[in-house]
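For this view, one protein chain was removed and the others were kept in their places.
Per-chain residue numbering starts at 1, and chain names A, B and C are given in the order in which the chains are listed.
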Amino acid sequence: MPKTRRRRTTKKKTAAQAGGAALTRAQLLDLYYYLRLNRLVEERLSALYRQGKVQGGLYSSRGQEAISVGSAYALAPQDVLAPMIRNLGSMLVRGVKPVEFFLQYMQQEGSPCKGRDTSLHFGGIERGLVPPISHLGTLVPVMAGVALAGRMQAKNLVALTYLGDGATSTGDFHEGLGIASVMRLPLVVLIENNRWAYSTSVAAQSLLTDLADKARAYGIPQGVVDGNGVLAVYEATARAVELARRGQGPVLLECKTMRMRGHSEHDDAWYVPEEEKHFWEKRDPIRLYEKHLLRSAVAQEADLKEIDARCLSEIEKDLAVAEAAPFPRPESCVEDVYASSRSEQEDEPVPAPRAARRR
Amino acid sequence: MPKTRRRRTTKKKTAAQAGGAALTRAQLLDLYYYLRLNRLVEERLSALYRQGKVQGGLYSSRGQEAISVGSAYALAPQDVLAPMIRNLGSMLVRGVKPVEFFLQYMQQEGSPCKGRDTSLHFGGIERGLVPPISHLGTLVPVMAGVALAGRMQAKNLVALTYLGDGATSTGDFHEGLGIASVMRLPLVVLIENNRWAYSTSVAAQSLLTDLADKARAYGIPQGVVDGNGVLAVYEATARAVELARRGQGPVLLECKTMRMRGHSEHDDAWYVPEEEKHFWEKRDPIRLYEKHLLRSAVAQEADLKEIDARCLSEIEKDLAVAEAAPFPRPESCVEDVYASSRSEQEDEPVPAPRAARRR
Amino acid sequence: MAEPVTYLEAIRQGLWEEMERDERVFMLGEDIGVYGGAFKVTKGFLERFGKDRVIDTPIAESGIVGAAIGASLMGMRPVAEMQFIDFIACAFNQITNFAAKSRWRYGAGVPIVIRGPSGGGVRGGPFHSQNPEMYYVHTPGLKVVAPGTTHDAKGLIKAAIRDEDPVIYLEHKYLYRLPRIKEVLPEEDYVVPIGKAAVRRQGADISLITYGAMQLHCLDAAEALDKEGVSAEVVDLRTLLPLDADAIEATAKKTGKVLIVHEDTRTGGVAGEITALINERAFEYLDGPVLRVTSPDAPVPYSAPLEDYFLPNAAKVLDAARKLAAY
Partner (left out) sequence: MAEPVTYLEAIRQGLWEEMERDERVFMLGEDIGVYGGAFKVTKGFLERFGKDRVIDTPIAESGIVGAAIGASLMGMRPVAEMQFIDFIACAFNQITNFAAKSRWRYGAGVPIVIRGPSGGGVRGGPFHSQNPEMYYVHTPGLKVVAPGTTHDAKGLIKAAIRDEDPVIYLEHKYLYRLPRIKEVLPEEDYVVPIGKAAVRRQGADISLITYGAMQLHCLDAAEALDKEGVSAEVVDLRTLLPLDADAIEATAKKTGKVLIVHEDTRTGGVAGEITALINERAFEYLDGPVLRVTSPDAPVPYSAPLEDYFLPNAAKVLDAARKLAAY
């Protein structure tokens, strides 16, 4: 990692931890609760993965929790959020319960996708959540459409979505921001620049130092923020949301952070330089926030312990429910393809032989 | 059109006409020849269209000839150029003869596409030309690939392609420049900002004043130039090509101009404000260059007349050849789908009835 | 209203009435507002419904469809125009992966309509003449309609807009202003149900199964066959997904000889699927092989004699039908 960048991030850190003035103590502790819950749910999912209870890809947001939590916390109830696969924390803030993630990842009956789709691919407008598909970039135009509809319906809402440094290379990112910009849609696109897209470093993805500079192609406001400072993220998002809500059009916000695990659970990220890992280990967003809370006397050790205990008991309870759930009915996988749910899609039976009509 | 922009363009004009110092008299007259040939071929095509000899879409570059001619003239022989549908002039500079356009547009035997495809959709790497498909934006990644191959083959070549203001909104524009930038490919992308994309004004396409600012999303060099000054375009392109050839990666160049006809021949562009038309009528690139040649004593009226006559006789001769050409063999339309050209694709004959083998 | 109208006018009316009926309906696309669309299908809409509901977009088909999806998730009823249906290729991913699978994945319907001019016969060349239906027919979760008459053009666009699922609406540009198919439309509001074929002509000896512009060639061929003593039934599919398997089965059982006619290219065209359905449902009734008349496996050529050679026509249908009838 180049020196200059390191300095820069360090400078931002101070600003980050200094923020959050407008939040009440209860809210500040709320943020801590979500950060911890995010981390602990994911740790439990990792354990389930190692036990073979979670199959397929499992994606961790370790080290990036402040982005999910801080940004989602800045939204108003009517706003709509579209998470990507590392935004479990955003979904928690929006009211998704741990049990849903367990059911979903363990592919069980009662899971939000009925075992059909995986990872964080669930939600629903009624919950203010639009889930992603795997194809990166696609949510940007989709959320532009959400913002457009919200304006038509006079809902005074802002649409927020996330994407990684890598996903900013997709055509859909460009088309979505292009449309949103000329239509001045209330959309906030938050880039989680975690320095890696699978094994591809951000330097191989773009020549820019700040991916937020991509905003310049659309003539829209931009911002860069320390993604490891939950208050900094909260405040930057709040400002962006405010701009967007005022009709200033879309805003592009870049949160600088680091992916602290492999791309997914099976990847040990051997390709990440050791010094880079070390640098960021010292900047764990939860540890930083903990220190801030203690130093600023917002909380005592005991308060934090209690929150932790609360998270853990919630998780135990939810996991028990999930573990007890049966698998979905196999046949259910062909239902709901259409609203009319044509019963169908059974293989045509082999017709019984009979004499030809005219032969 | 906002005042500021008008002033700006006017300022550029002077610079434009002052350029070209490095060109010999013969080259300066060469540019004039191509400009006139471009215009006259297109005028003839319009006439053929009105006679019903050209069917489908016919696209004019009237008012934009300086861009095609000036930019193509700045290339070295080994460079590869990908025209869009308004770059007939670029193709002339690259050695395409008028007869090819006539045959192509009249869909005749011997036409470069054998009557299969239309407009300027022809060329070939052996001629340094990669033709477009209709889908806008697609040439940007394709020409990135040409530039990449050129580098692998140590050909010291630069790839140049064009697109309109409208086409910069496509995802392929973004993906192509993204790839070209991180690979530092010798690619020049020239935006012909003619203020309209069909009936859509550039203001409805982007919030930017200069579309060249889209370069900032890729961290690559950019330039803005008066597209109605052939020498300005020549020089700006030459500089961009030079940068690209030196390994500075892709360059994004915007030429400001105006589409002086409808989107295609059937469109009378009623949606373009009168004052905008008037403003640009006075800035006809060929008239401007004519004046420059005369004022700077590079040429006399008689020289220009002679060039015109040369163009016209070439056109008459070529048109006669084209008019005499037969239509292509109808069956030829199913050939060449594959290299092996499976003769194929005849409808399967209806098999003669016969007794079932075992029945 | 008792004047016969064009196919294009029928689409326009259908769109207009739905915009009037339901304020959740809006349109977006390139040059649909100020210009009224490249073919003038949406002429006058901007003036009537305003720029919030008739939106001129940048050139970004994936963005357009993505935005339509997002708006539909919010309860709107977006109608996205592709200036030529050929450009739908740029939105393939949003359509097949986002729109088609959302309901199945987590219960979120995506009631969008994607419409645009398809088909050849107007010297449009390979990028303005395509028949992209099969890319979408092969995608569970989508519906695909392709009206071949003026009445259906209106009834199906209305049904498409009211449908809870994503519908690809293919309007055939060769039919847009064709005098032959002008029709007096019902005064009252009507829809043509998605998923139902129509028997255009009753017959006993051979079935011609078709859709879109090819229907005219089939009717002409049927006319000629009639004079030769062969009674041909003409079935217009109207919807390609879901296919009306019952109607296909019925006509196959009735005549025992089936010729499928489509403008789309041969390999992987819908004729194959129909042949499979007939094998499964009516094999014993067959008195000859299920055959097909289609465009050959190549892009659509530009030059008039080439395109005429390329496209199916009444003579080709007649020729194949005669042979099959004599089988």
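In this text, a contact is a pair of C-beta atoms (placed from the backbone, for glycine too) under 8 Å apart; a residue touches a chain by one contact, two chains touch by 3 or more.
Here the structure is a predicted model, which means the values were calculated and not measured.
Chemist: For the unseen chain, which displayed partners does it touch in the full complex?
Modeler: Result: the unshown chain touches A, B, C.
Chemist: Which of these, B:Ala203, B:Val298, B:Leu312 or B:Val337, touches the one chain of the complex that we don't see?
Modeler: In the full complex, the listed residue that touches the missing chain is B:Val337.
Chemist: One chain isn't shown here. Among A:Gln153, A:Thr200 or A:Gln248, which residue touches it?
Modeler: The single option touching the absent chain is A:Thr200.
Chemist: Out of B:Leu40, B:Ala149, B:Leu207 or B:Ala325, which touches the unshown chain?
Modeler: Hidden-chain contact among the options goes to B:Ala149.
Chemist: For chain A, which residues lie in contact with the unshown chain of the complex?
Modeler: Listed in rising order, the touching residues are 55-57, 107-108, 111, 113, 115-119, 121, 133-137, 166-167, 169-171, 197-200, 204-206, 271, 327-328, 330-334, 337, 344-348, 350-351, 353.
Chemist: Spell out, residue by residue, where the missing chain touches chain C.
Modeler: Contact residues on chain C toward the absent chain are 86, 89-90, 92-93, 96-97, 100-101, 104-105, 126-127, 134-135, 137-138, 140-141, 241, 243, 265, 267-276, 279-280, 283, 286, 288-292, 297-299.
Chemist: Residues of chain B in contact with the chain that isn't shown?
Modeler: These residues touch the chain not displayed: 80, 112-113, 116-117, 121-125, 130-131, 133-135, 138, 140-150, 152-153, 159, 171-172, 174-176, 178-179, 182-183, 335-340, 342, 348, 351, 353-359.
We take it that only the chains that are shown with their structure count from here on.
Chemist: In terms of CA centroid distance, which chain is the most far removed from chain A?
Modeler: Chain centre farthest from chain A's centre: B.
Chemist: How big is the gap, in whole Å, between where the Cα atoms of chain B centre and where those of chain C centre?
Modeler: Measuring from centre to centre gives 35 Å for this pair.
Chemist: How many angstrom between the C-alpha centroids of chain C and chain A?
Modeler: 40
Chemist: Report, in whole Å, the distance between the mean C-alpha point of chain A and the mean C-alpha point of chain B.
Modeler: 44
Chemist: Which positions in chain A touch two or more other chains at once?
Modeler: Each of 171-172, 174-175, 178, 182 in chain A touches at least two other chains.
Chemist: Two-or-more-chain contact residues of chain C, please, as numbers and ranges.
Modeler: 58, 60, 62-63
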